[in-house]
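Below is one structure; the comments refer to it alone.
What you see is the complex with one protein chain gone and the rest in place.
In this document, chain identifiers A and B correspond to the written order of the chains, with residue numbering beginning at 1 in each.
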């Protein structure tokens, strides 16, 4: 526990959170909207980092889990209109099932095969949504009758609060005893087993946690945007952006993923006037990061400070 | 009647898929890379070929040739500027190299897609057929171009087979996919062997790209689907097995054609995906997989 409190990352994060909560008083609704999306993205990326950085499983299609959560909530709300929290919980549950479905081959497949499965999962979900266009609105998407709020400030605070809660839980997990076991399982499964840990059980748990957070965040996102569409929540490109955000921020830091997401979304907005070329630029920047700074922002920072301490 | 049409059309599209998939699997077998920019390479070849043949008025044949060369150039850039730097990077731990290469090629593919869309818009383009005219096969009207495409595909595949099995350089390539360390011990620089592999891949993907443009047309929106089909086929056939890819290409090609004709054109990509999921759960090494 003391270790946690001593962590400089934690204090920096608290500071940033405090600053962030004051932003609505002096930023425009447009900027708040961008940040709101960025915060949800932050949760997506943190969930991804937990799975990759800790359990060692690369998920190329995080939007499979996000999409499941989002569309479940959307369809539920459109068809039967239960209160928003119920829809969100339902989204999380369906995403959990999806996570288990992904976990099964993962625990038996090696290397590139699992990555392929995750990609295929997204494509399949896309096709399903398009096929059942009657219910899902197909490629155009569907509108969601309820939203969290119509005020930009409220939406911003919902998103920020959600981000902070998720960050606390996920970061806390990563620094806890469970996180340690998970890391060991991901990096050296045989070694972890020799220490008496049931690696399969722990990896499954990681999948479930990642799935639930992704699904719930996806559901919340569509209740913010008021629409659900394939291009926003079940897209391969979006999935790649989530991965890039986590890598940019620094793998295995959890909190770095938030930094990466904010940077990516804000930069994307900045470059929007360039038109179609903006995706190109973002992808180019991400490629450059992979080639030259694979440890990411926070990762590099932590490495430098660790070296100085020793 | 419909069945004959399915037979012919399916054959043509399968041959095209086979060409692309064989290139994809060759790169994996020899250099261990799953090139997720595959669709992008084909796209570059297709669009450049179309532009040079049509707009620049050089003529269809020269345009096609230059299109293939563009695909080759794109393959080189993919290897030399994305894949190789990641593979040689000291900053990335060895266990994660594969994932980084995958992500890198994925990003590069996106860059190509967006870049091409910016330059050419994402409207579908079709290249003028290499051979005009229609022929009637047992009552089914088939464009001569379609037959020509199938023939070209098979000629290229045949040339590849000859190269790998009858030439010394080809044998070296085959040996690299079996045991790269053995080759190093015999004085072969692996970097040159890999360059050869990517050269062949560039030609294969380039030809597949321009032929696709001529047959069905392409648009930058197809990029992801092209890559997905290729790795679908390759996983089905078994990663690293060229004959497996060949067989799987026909399975997928015919499944798609049958679906498009008999069920609905929009559901075209679905059976391949379902089959892929089945394979991954039941027999991950595919039909003839080695690794």
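By our rule, a residue touches a chain if its C-beta (ideal position, glycine included) is under 8 Å from a C-beta of that chain, and two chains touch if they have at least 3 such contacts.
The definition used in the following text is that contacts and distances are computed from a predicted model.
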{"item": "Protein name as given in UniProt for the chain not displayed, \"Monovalent cation/H+ antiporter subunit D family protein\", \"ABC transporter domain-containing protein\", \"Hydrogenase\" or \"Quinol:cytochrome C oxidoreductase\"", "value": "\"ABC transporter domain-containing protein\""}
{"item": "Chains in view touching the one left out", "value": "A, B"}
{"item": "Touch criterion as defined above, residue of A:21, A:143, A:187 or A:300 at the omitted chain", "value": "A:187"}
{"item": "Which residue of B:7, B:131, B:190 or B:216 touches the chain not shown here", "value": "B:190"}
{"item": "Identified contact with the non-displayed chain, of A:82, A:138, A:172 or A:226", "value": "A:172"}
{"item": "Absent-chain contact - pick from B:140, B:172 or B:216", "value": "B:172"}
{"item": "Options A:128, A:205, A:271 or A:284, residue touching the unrepresented chain", "value": "A:205"}
{"item": "For subunit A, residues in touch with the removed chain", "value": "1, 172-173, 176-178, 180-181, 183-184, 187-188, 190-199, 201-202, 205, 252, 302, 306, 310"}
{"item": "Hidden partner chain, residues of subunit B it touches", "value": "168, 171-172, 174-175, 178-179, 181-190"}
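Note that only the chains that are shown with their structure count from here on.
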{"item": "Distance between the centres, which are taken as Cα means, of subunit B and subunit A, whole angstrom", "value": "32"}
{"item": "Residues on subunit B engaged by subunit A in the complex (per definition of touch)", "value": "34, 82, 85-86, 89, 91-92, 98-100, 102-104, 106-108, 110-111, 114-115, 117-118, 224, 228, 231-232, 235, 239, 266-267, 269-270, 273-274, 276-277, 280-281, 284"}
{"item": "In the complex with subunit B, residue positions of subunit A that touch it", "value": "58, 60, 104-105, 108-109, 111-113, 115-117, 119-120, 123-124, 127, 130-131, 236-237, 240, 243-244, 247, 275-277, 279-280, 283-284, 286-287, 290-291, 293-295"}
